[in-house]
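Here the complex is missing a single protein chain, while all its other protein chains stay put.
Think of it as A, B and C in the order they're written, each chain with its own count starting at 1.
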Amino acid sequence: MGRFVGVGLIGHGFMGRAHSLAWRNITLFTDSPLTPVLKAVAGRSEDALRGFAARFGFERYYTDYRLMIKDPGIDIIDNVTPNYMHAEPTIEAMEAGKHVIVEKPMAMNSREAYEMVRVAERTGVINMVAHNYRFVPAIVLARQLIGSGSLGRIYHFRALYLQQSLANPEAPMTWRLRREYAGYGTIADLGSHVIDLARYLIGEVISVNGTLYTFNRFRVNQATGVREEVNVDEGFTAILRFENGAFGLIEASKLATGHYNSLIIEVNGSEGSIRFDLERINELEVHLAKDGELSGFRRILVTQRTHPYLRFWWPPGHVLGWEHTFTHEVYHFLTRLAEGKDVAPEAANFRDGLRVMRIIEAIAESSERGTWVSVTD
Amino acid sequence: MGRFVGVGLIGHGFMGRAHSLAWRNITLFTDSPLTPVLKAVAGRSEDALRGFAARFGFERYYTDYRLMIKDPGIDIIDNVTPNYMHAEPTIEAMEAGKHVIVEKPMAMNSREAYEMVRVAERTGVINMVAHNYRFVPAIVLARQLIGSGSLGRIYHFRALYLQQSLANPEAPMTWRLRREYAGYGTIADLGSHVIDLARYLIGEVISVNGTLYTFNRFRVNQATGVREEVNVDEGFTAILRFENGAFGLIEASKLATGHYNSLIIEVNGSEGSIRFDLERINELEVHLAKDGELSGFRRILVTQRTHPYLRFWWPPGHVLGWEHTFTHEVYHFLTRLAEGKDVAPEAANFRDGLRVMRIIEAIAESSERGTWVSVTD
Amino acid sequence: MGRFVGVGLIGHGFMGRAHSLAWRNITLFTDSPLTPVLKAVAGRSEDALRGFAARFGFERYYTDYRLMIKDPGIDIIDNVTPNYMHAEPTIEAMEAGKHVIVEKPMAMNSREAYEMVRVAERTGVINMVAHNYRFVPAIVLARQLIGSGSLGRIYHFRALYLQQSLANPEAPMTWRLRREYAGYGTIADLGSHVIDLARYLIGEVISVNGTLYTFNRFRVNQATGVREEVNVDEGFTAILRFENGAFGLIEASKLATGHYNSLIIEVNGSEGSIRFDLERINELEVHLAKDGELSGFRRILVTQRTHPYLRFWWPPGHVLGWEHTFTHEVYHFLTRLAEGKDVAPEAANFRDGLRVMRIIEAIAESSERGTWVSVTD
Partner (left out) sequence: MGRFVGVGLIGHGFMGRAHSLAWRNITLFTDSPLTPVLKAVAGRSEDALRGFAARFGFERYYTDYRLMIKDPGIDIIDNVTPNYMHAEPTIEAMEAGKHVIVEKPMAMNSREAYEMVRVAERTGVINMVAHNYRFVPAIVLARQLIGSGSLGRIYHFRALYLQQSLANPEAPMTWRLRREYAGYGTIADLGSHVIDLARYLIGEVISVNGTLYTFNRFRVNQATGVREEVNVDEGFTAILRFENGAFGLIEASKLATGHYNSLIIEVNGSEGSIRFDLERINELEVHLAKDGELSGFRRILVTQRTHPYLRFWWPPGHVLGWEHTFTHEVYHFLTRLAEGKDVAPEAANFRDGLRVMRIIEAIAESSERGTWVSVTD
């Protein structure tokens, strides 16, 4: 289980729990060359930190992340804070020589993201944006099929990330609905996943034509009872052109009643197609034209021993859940860290995260101008 | 079964067979106030016409449709020809006082369609575009649910009409791939259905932002062996804005390997959602937020006696097929004809068909200009 | 379309409508060597007969089927009466030299069925039991796959025919719930289909171990308001042994809330499996072990041109309904009639119908004795 590496976590919400679980389970199940040690967690509320640290087994906690960054026992800073806290602590951590992981979306905007890339490249630290859906076994299998040419020439990429959390106009205000904390709305929260997967599965996106929308302009702040303005998008739709000629159609919405966490993907090529829905995370549907009279979408339960990452887990058919994506992701990060290599192309490095931010901004610009917009480097 | 009405069919291909079957079965199963009599079929090839007439029970055939239009025993002209033959014979039929049905898309372009509307309104004949998917029982049920407010405020309409017939670059040239016969490509053939259903289910479309694409620029003409240019679209994608504020996302493609005739629709409202796939024509999925802890998409088998049009057919669970849409459509047409009333809003009249053509043209214009385009009247 | 054959129908209920439609449509769509002419329909109520004959285009009607049987213009007697009327008219028809079709179950009991077989074999007429589900394209494809060895050695056959019509204890009394009219209950009505398909797909059944059950012992006769006893089964379950060593598990129940007409079949072999649900009549699911890492149940939409019977119908993906099974069945009957050949093995002849009755009786005996029972010849 190799040498130990100290991990410092900034943030301790829902994502903090998911990442902590992954750090803890990595050596139980994988052949990770490094053994993470949960050194410390940083945040603001001492009470919350104390409880979180005790529960997840962190050795200590800091109410000032800057102190944690200076902790020489810490090799990796894992930043799971809200969006407006992504850039600064991550940059400081890199400057302190720490390897870094940051939750998606990488930053508030491409300017921040670009600065993060520059520091990452200057300092040479291993850097990753936690686009965990790249580590769904079914998605990895999909990428292998596309990459091997099994689907032929790719015509279409479609991806819809649908949730229902804002469908009810009475749903409360949250930080994600305010530009000053979130940068963008659903396009940042869910759209960043969709855009990242578009690039991961199909290739580079070169131009976009999209629309952001907000149906419910005001929401009640539950803490204050005050009706506040929603100043970001509730969702978006965009048409994409890929460098390789494929067309993309993407959408993310939190107004999709009946969908809890449904990231639906379909790819059509001249010789085959694949389909995926995150609510059925263990399944990939594959159609191969060569099957002729017996062709039909195959519902593949991606739990065979030889399927991606499944060698670490249970017998076939004993399904995995959402949280396992983080275990795979952390496993990959540690493997690359041990080798001193970049996490790409399997994981999203900061260059990938920057590109996602640029595409988000291009879609937002397209929405304002009502035209196609090229994505700049 | 009421008084007899004479039917004259122009065209005798795949759609001719489907319409003929509907005309023949209408009095077997429904309570139609009129009894259609298959008076004549018109076309060019005498051999083909003779066989078709004998097979489907037409009393006679004409190798010149103009002669058929003059036949005083004929009350209804049903035009199932290729697109370039829609306008002229239909106009002539109306001028001769015949009631008319024309296959979709209504015409080669909105200019032709507008002319058809003018003649229809001047002559006062009953007129219908055969947008048969309005007569799928599940679609009628969906419309009832939306209309009754069961889904709350409508946020999203999505409709994808996917087929695989052109996915193989070796698939041959057809008249549908040539502008001079088809007007437009997949956007006319499949897109017209999608656009019609958008209006039928949600309401008027006021602006569009779309893209037409053609991946395979040349196809071999099987009759001649010559490689010819495809001068229409193989598919399109568009974002729509509806008058009522809803957003639409539509697509039609014949490059979708694994899809044979998959018209997938999803509508999300603040209180519920519906889903449909034409390949499972007897099913409607409905999600109602009020179901709370027990909420989930209900797979409704739309074959109960009280479901739309099911009173005419079999016991619950004895499923219908694609062809029954025509029987329902013809039933509706005859019912309205007996009453002397317009076929709208249940069926598409020529005004509806014209609007569909205008939206197709607006999308094509948007594709060329790369911007949003308002749909004009 | 070959020479004409006269058809006489006994009965004019739900099944009368379905058969009539098939007789009428056969020459519209298939290459049937014979052209059926709807000569007459027989029944008891003159009013009902007059309406039915007019609606479906029968030349005349008889209130005494015996007179119809003597009609020299009639070649085929199609018996769609309730079970207690199956044997006698069919035997009389055969004695009069008519070819015969009888609805399932073939008779009230195996004694009647045996008598019918004897007369059929003595008279040499073409004879068929209308086990129409043998003519679902997906079922034919399933049989081809099993027959070709694609599934390897067959281990399991499972078939459940589930409806909900009796689940509500308040559902009314019908003739199907009285032994004197129906012979047996659900095991005859739905079970006969399941048993017939077991033999059609897998092979001969040699012994059975089953249970019949009736949960709701009394139902109200809606005509009289009187509470009457249900003296047949509401459903049954049985384990089967096939001659080839396979095990079967079959069930039919009308107590299955949520199921309208769900005949669910699964076959597992050493190299593959198939699944089918009659509520999705156009689909067959096929799993082939040889697909290895990409193995999964393929959802085959059985609407390709080369799929069984599909050459007669629409383009791929334009789905068929329940009623088309009768068209295929009648097509097969006429083809064999033209050749002067037995309808087996594709259709069920009277020998097959007899065997089904024997298996029903063996299951009933097993239910009474609580043991395995061998099926006798």
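The rule is simple: contacts are C-beta pairs under 8 Å (C-beta built on N, C-alpha and C of every residue); 3 or more make two chains touch, one makes a residue touch a chain.
Bear in mind the structure is a predicted one, so any value in this text is a computation, not a measurement.
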| item | value |
| --- | --- |
| Contact list for the unshown chain, restricted to visible chains | A, B, C |
| Contact with the hidden chain (one of A:I206, A:L301 or A:A344) | A:L301 |
| Selected from B:R44, B:R227 or B:R299 as touching the chain missing from the view | B:R299 |
| Of C:R143, C:H287 or C:H307, the one touching the omitted chain in the full complex | C:H287 |
| Footprint left on chain C by the chain that the document does not show | 151-153, 155-156, 158, 160, 162, 164, 167-169, 209-211, 213, 215, 237, 239, 245, 247, 249, 251, 253, 255-259, 268-273, 287, 289, 295-297, 370-372 |
| Those residues of chain A which, in the complete complex, touch the missing chain | 1, 14, 17-18, 20-21, 24-25, 27-29, 54-57, 163, 259-262, 278-282, 301, 303-304, 314-324 |
| Contact footprint on chain B, counting only the chain that is left out | 285-286, 288, 291, 293-301, 304, 306-307 |
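Everything that follows uses one rule, which is that only the chains that are shown with their structure count from here on.
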| item | value |
| --- | --- |
| Homomeric contact chain A-chain B: same or different residue positions, threshold half | same |
| Centre-to-centre distance between chain C and chain A (centres being mean Cα positions), rounded to whole Å | 54 |
| Contacts with 2+ other chains: residues of chain B | 259 |
